[in-house]
Structures are given as structure tokens and as C-alpha cells.
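Take a look at this one; I'll ask things after.
Apart from one protein chain that is not included, each protein chain of the complex appears where it belongs.
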Amino acid sequence: MANTTSGSHDHGSHDHHIIPLKTYLTVFGALIFLTVITVLAAKVDFGAFNAVVAFGIASVKAGLVLAIFMHLKYDNMMNRVIIGTSVFFLLVLWFFSILDIVTRIGQESTL
Amino acid sequence: MKLMPRLNTGLSALMALAMVVVATTMATSSAFASAFMPPAVTATAGEVDKIYAFLLITSFISFVMLIGGMFYFVYKYQRRSANDKTAYISHNYTLEFLWSFIPFMIFMFVFVWGWKVYHDMRNVPAGALEIHVMAKKWDWRFIYKSGKEATSGVDDKGQKTPATMVVPVGRPVKLIMASEKINEASTDRSDRPVLHSFYLPAARIKQDIVPGRYTTQWFNIEKPGDYWVFCTEFCGGGHSAMKAIVKAVPEAEFESWLASEGGGSLSLVEQGRNLYAGKACIGCHSADGSAVVGPTFKGVFGKSRSFVSGKTATANEDYLRDSILNPNANVVTGYPAGVMPAYAGQLSDDEVNAIIEFIKTLK
Amino acid sequence: MSTAKSGSHHHAHHYDSAEHEYQSSKEGVWLFLCTEILMFGGLFVAYAIFHHLYPETFKVGSKFTDVRYGATNTVVLLFSSLTMALGIYYCQIKEQKKAVIALATTIVCGFIFMGIKYLEYSHKFHLGLLPGDWYAGNAELIAAEVGNLTIPQNIGLYFSFYFMMTGIHGIHVLIGMALIGWVMVRTMKGEFGPGYYTPVEGVGLFWHLVDLVWIYLFPLLYLVS
Partner (left out) sequence: MASTGAHSEHNYLNHEKGLWSWLSTLDHKRIGIMYFITVAIFFLVGGIFALLIRTELFSTGQTIMTAETYSRVMTYHGAVMVFLVIIPGIPAFLGNFFLPMQIGAKDVAFPRLNLLSWYCLIIGAGVALMSLAFGGADTGWTFYTPYSIKHAPAVLCMMMGVFIAGFSSILTGLNFVVTTHKLRAPGMTMGRIPLFVWALYSTAIIQVLATPVLAITVLLLAAENIFGIGFFDPALGGDPVLFQHFFWFYSHPAVYIMILPAFGVISELITTFARKTIFGYTAIAYSSLAIAAVSFFVWGHHMFVSGQSEFAGVVFSFLTMLVGVPTAIKLFNWIATLYKGSINLAAPMLYALGFMFLFTIGGVTGIFLATIATDVHFHDTYFVVAHFHYVMVGGTLMAIMGGIFYWFPKMFGKLCSDAWARVSFVFIFVGFNVTFYPQFVLGSLGMPRRYFDYLPEYEHLNRISTIGAYLIGVGFVVGFFTVIHGLLKGKPAGPNPWGGKTLEWTTASPPPHENFLTTPIVTAGPYEYR
């Protein structure tokens, strides 16, 4: 199956989506921009929302990396499901552990 | 292969026999639920035994239906010839629904019932007699409000006699439990306090004892007698030797026992008052409601506290203990952080208990 | 080094086609990333819980981290992610030389990142800011650094998180660098091209994940309030 013409491979396969260079550069610019925002936002006090803001921005950045750098936007459903599942089960671990800890304080019944 | 037919009959008979044995023991034991359980000496224990009996009976019925069915089919549909034809039955939605839904309903029923009984198990009735339980590798100590302490001893033959907690019959008893080091002075890591668990089978109660905080449970024994206490959280070589006895006696007898030898020492509250002065708490905390450097102790117990961090908590024993040992974890609103010294390592567990008992009296 | 090889690859006997192998391998890598997320996630969950229990400790602890270092490292890693993505891109469009340059840049970024980490670590060691029980903060040096602060009793906990999280992350960076080195050599040998670049893609996914983790670590450790 050694092909002399580049870019072609076995029958039955699809050409992989190639993300244009410009998109990569734009996304990189956006990531740097968001990093600056994160640092600046940390200087402002949003009260209880500090963590939400920091985490929100981080998640936008993560989303960009996943979608473009990691090609998830053009990938098949299964790989998205896989990542989604891992995050979901992480939340399960967090949710039940914290559930115990915040409802534990009272020595008497918490119900 | 000649063996086969005989073996088949033999094996079916064997499994059927095993089933009859299992089934009869299950059936008899559900009839006399207490036959498999230690005598039940509290009302809660009676409730637990009822759930247990219910579970035994339902399990017994499910088991007979399922495994009885299995035997019947195995017997009825044995392979007759090398090319038997069988029915092609792929599913039956009605049946499938039934055998999902009925177990589900049973499970929900026992869940709710279990929850209800558990709720009673965890809710201490008002006016319970409070006893401090101190667990260490591998022994128990029980300390009463009067300052009386019950510990293990050694009999004439040099055998260890377990620590005995004397309690009055018919009165709720609340245990406030903590884990302590083998000896206060030791800095050896392996002497650290570890998990233990206070298990009183006759009352069907059990609660782990977690280093660094208090855990509680309660019981109300209705029948005089001696009942075993086991440690049920693995704590090392002496785990199985970590036993104690709860001795339930009539109220009058209890009072006279409490007043007898050992009763002369200071009560916990008095010890606490002395520490309050002796450990300089008095410098920053008043007992009469006035605010000094720190908040007053008057009325603090049971109150809701709010902290600089925005969190809130109810001031129970656990909270007080934390506030004494590690005061900066939660700083009370309106008071400076980092002023109160951390008393971790400065006060023994007994001393902390005593101070808390003292604070609790400042209503 | 024959360019004739580029883009051709014999898929393993149990696959139907190179594309089949490519898709399967990629799914394998994603599953692996899923396990990585759950592993790091355990630390994040612990962080969330202890931050909830001891907010003061984390607030004070984060004063010892230098946002300038953290931000620089964030930019370095983001840039390395870009070059990694470009490495794959150039393989896809058969620009082997550029691919090698992109990969080499990525490795250099890895070195810069680790270099800055080294500076941060050695500074912390110097102040005695060690994890947990080993904490041996030097009061004078600390005062010189952050002024007069009441240091919470269990400040060691913050440094436990700091070192566990950045340490495990750092190990991943090192592993990632080694892997990129490996695909870079293979790219130089001309083994990859539009028809076959699965290892580059897989290693790239891993590297991006390492970047992803850092995207969260940065606010958690450097910007907590």
C-alpha cells in the first residue's frame, strides 16, 4: 500500500479535516487574551464569585484547546463522549464527598 | 461418561438438600428473629430486629422462587437426546417488568423503613446521661460528668478485666467519643490516635471513633445485665482484645455506684472551671456575657456562629473542641484572627473535655 | 532518510486499513486522557474540599506563589500547545521540515517551563516552604517576602497541594517532552506524512492535556483569594 502520490491512503478512509493555520493562530491569540483577563480579574474582588470567574475563564480556555488544538470539534462523537464521561464522574466524586462534609458538621441529626 | 446419569441425580439431590437446609434455617430464624441475633435490650434493637426479620422472610421467599424454579427447570427439562430442540423464547415484557418492579418496590420499602429506624438511632433524646468514651490502642476509658472514671484493671490472676461502663436501666445514655494516643507524651508516629469503633451488639448500635473530632451515639437499655462492647474498626494487633462491658443496673444502684469510691475527685465541670482560670482562657473569655478580647463563653453552646470566611456553624462539642485546638481555622466575626493561641498539644484530651463540659454549663 | 517513505505505513494485521488503525489508536489515546483527567481530578477534588475547610490557609499560601512566574509559564505552555498543533498540521500538509521545527520549539518550551519551575521550587525550598509535616518556614525570610502575615497553623497543607499538583504535572511535562522527542526523531526520518501521522497526533493530544491541566492549576495555585 505504499503510495507514491502523497495524501492518499487505503480505500474506505476519509480525508482528515485539516484545520487552517489561521484558525490555530487566532485560537492562540484568544488563549493569551484570556490569560491576561484571568490575571486582571484576580485583582478585582467579585466576592463569592471570584472562584466562579476564574474557573469560568479557565473552562473557556480548556474548551478552545479541546475543540481546536485537540481537533475535537471535527472528531467523532465517541471521543467527545469519552471526555464528557470523565468530567462527569469526576463531578460525582466531588459531589458526594463534599455532600458528606458539608452536612456533617452537626453532631446531632442533620435531617 | 457412564457416571453421568447417576451423578446427575446425586448432584441434583445434593443441591436440593443444601437448599432445604438453607431455607429451613432462614425460615426458622425469621420466625425467631432473635435466634440469630444477640438478645435485644433496647427498643431500637427491637426495631432493627423487625427489619431483619422482614428481610429474612422476603429473601427467603425470593430465594425459594428463584432457586426453587431453577431446580424445577433443571429437573423437568433435562437433556433427553443429543439433538433436542428447544423453544425459541426471546423475551416477555410483562414478566420482565414484574421482576424488575416488584424487587424495586421491596427495596424502596426497606430503604424507607431502615431510614426511619436509623433516624431514631441517631437522634439523642433530651436529657440523656452523657458519658465520655476515650478509645486508644487497645483499651477503653469511660468518664462521667462527676469526674468518675471507669478503666480496665487486672484481677488477682493477672488477667486483664475489661473497663466496665455502669449505666442506669431505662434512662437514655449519650456517648461522646474520642480517640486518644497510647500515652499523652509520646511523639512516636505509631502511637498516634487511630480509628476505633464502639459496638454494643445488644443494642444493635455501632459508631466509629474518629481521631480529631467527636462522634456520638446513644442507647437506652431496658434490661439489667452485662453486655459486651467490641472494637469494630481494625486498629492493630490488640484489636480483638479491645473489649469492654456495659453494665446496666437499676437507677438507685447506679446513683450509689457513682457516689462510691472515685466519686470524691472533682467533677468534670469543676475541673473545667479550674482549667478556665489556670490555662488563661479567662484572660480573653468571660463567663458572664461581657466581650473581652474574645467572645464570651456564656450561652455560646448550641448557638449558631458565623465566621469571617462567611461560613456558619452550630457551636456543638465538636466545634468547641476545634475552636480550642485550632482557633484560626474559623475566626468568629467581629474578633481578630491569630490572637488566640492554638492549644493543640497544650491541653490533653481530658482537659479539653472538661473545659467543654464547663462551657456547656454557662447557659 | 527517505522521503518516499513518508505517508506510507503498514497497518497492523488486525486492522482493515490504515484509517481504521488511526481511528482506533486515537480513541485509545482519548480513553487514556480520560484516565489522566480522573487521576488529576482526584487532586482537584481534594483541593476543592480543603479549600472549603480552610479558606485562610489557601489565601495565605497563595501569597507565596509569584503570579509573574505562573503567568509566564502559562503563556509558555499555551505557545507550546500551538507549536504542537502546528507540528501535526505540517505533517498533515507534508511540510516535514516545518513540522520538525514546530516539534523542536515545543520541546524548548518544555525546557523553559521546567526551568521556571526549578526557580520557583528552589526559592520555596530556600524559605523552608515544604509540604505538610516538612514545612519549616523561616520566619525572617518569610516576613521579608510577604510582610507581616499571620501564618495559619496548617499552612503546610497548601504546600502539600502545591507540590503534589505541580510535581505530578511536572512529571507529565517531562514524559511529554520525551515523547515529543521520539516523534520528532521519527519525523526527521521521514516516517510521517499526510497518510500516517498517528503517533504525532497521539503525543499531541497528551501534550495538550498537560496544558489543559495547567490552565486550571494556574488560577488554583497562583490566584486564589
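Chains here go by letter, A, B and C, matching the order in which they are written, and residues are numbered from 1 within each.
As a working rule, a contact is a pair of C-beta atoms (placed from the backbone, for glycine too) under 8 Å apart; a residue touches a chain by one contact, two chains touch by 3 or more.
Computed from a predicted structure; not experimentally measured.
Chemist: Since one chain is left out of the picture, which of the remaining chains does it touch in the full complex?
Modeler: For the complete complex, the undisplayed chain touches A, B, C.
Chemist: Any idea which of B:199, B:297, B:319 or B:343 touches the chain not displayed?
Modeler: B:199
Chemist: Among B:94, B:159, B:190 or B:304, which residue is in touch with the absent chain?
Modeler: Looking across B:94, B:159, B:190 or B:304, the contact with the absent chain belongs to B:190.
Chemist: Suppose we count only contacts with the excluded chain; which residues of chain C make the list?
Modeler: 12-15, 20, 23-25, 27-28, 31-32, 34-36, 38-43, 46, 49-50, 53-54, 130-134, 153-154, 156-157, 160, 163-164, 168
Chemist: Which residue numbers on chain B touch the omitted chain?
Modeler: Spelled out for chain B, the touching residues are 1, 3-4, 7-8, 11-12, 14-15, 18-19, 21-22, 25, 36-38, 47-48, 51-52, 55, 59, 62-63, 66-67, 69-70, 73-74, 77-80, 84-92, 95-96, 99-100, 103-104, 107-108, 110-111, 113-119, 121-122, 189-190, 192-195, 197, 199, 201, 204-208, 210-213, 215, 228, 230-241, 326, 329.
Chemist: Can you list where chain A touches the absent chain?
Modeler: Chain A touches the chain not shown through residues 78, 85-86, 89, 92-93, 96-97, 99-101, 103-104, 109-111.
We adopt the following convention: only the chains that are shown with their structure count from here on.
Chemist: Could you work out how far the Cα centre of chain A sits from that of chain C, in whole Å?
Modeler: 15
Chemist: By residue number and range, which residues of chain C touch two or more other chains?
Modeler: Correct list: 53.
Chemist: Given the complex with chain C, which residues does chain A contribute to the contact?
Modeler: 1-4, 6-14, 16, 18-19, 21, 24-25, 27-28, 31-32, 35, 38-39, 42, 45, 50, 54-55, 57-58, 61-62, 65-66, 68-70, 75-76, 78-79, 82-83, 85-87, 89-90, 93-94, 97-98, 101-102
Chemist: Provide the residue numbers of chain B that touch chain C in the complex, in ascending order.
Modeler: 309, 326, 328-329, 331, 337-338, 342, 344
Chemist: Under the touch definition given earlier, write down the residues of chain C that touch chain A in their complex.
Modeler: Those residues of chain C that touch chain A are 4-8, 10-11, 16-20, 22-23, 26-27, 30-31, 33-35, 37-38, 41-42, 44-45, 48-49, 52-53, 67, 71, 74-75, 78-79, 81-82, 84-86, 89, 92-94, 193-196, 204-205, 208, 211-212, 215-216, 218-219, 223, 225.
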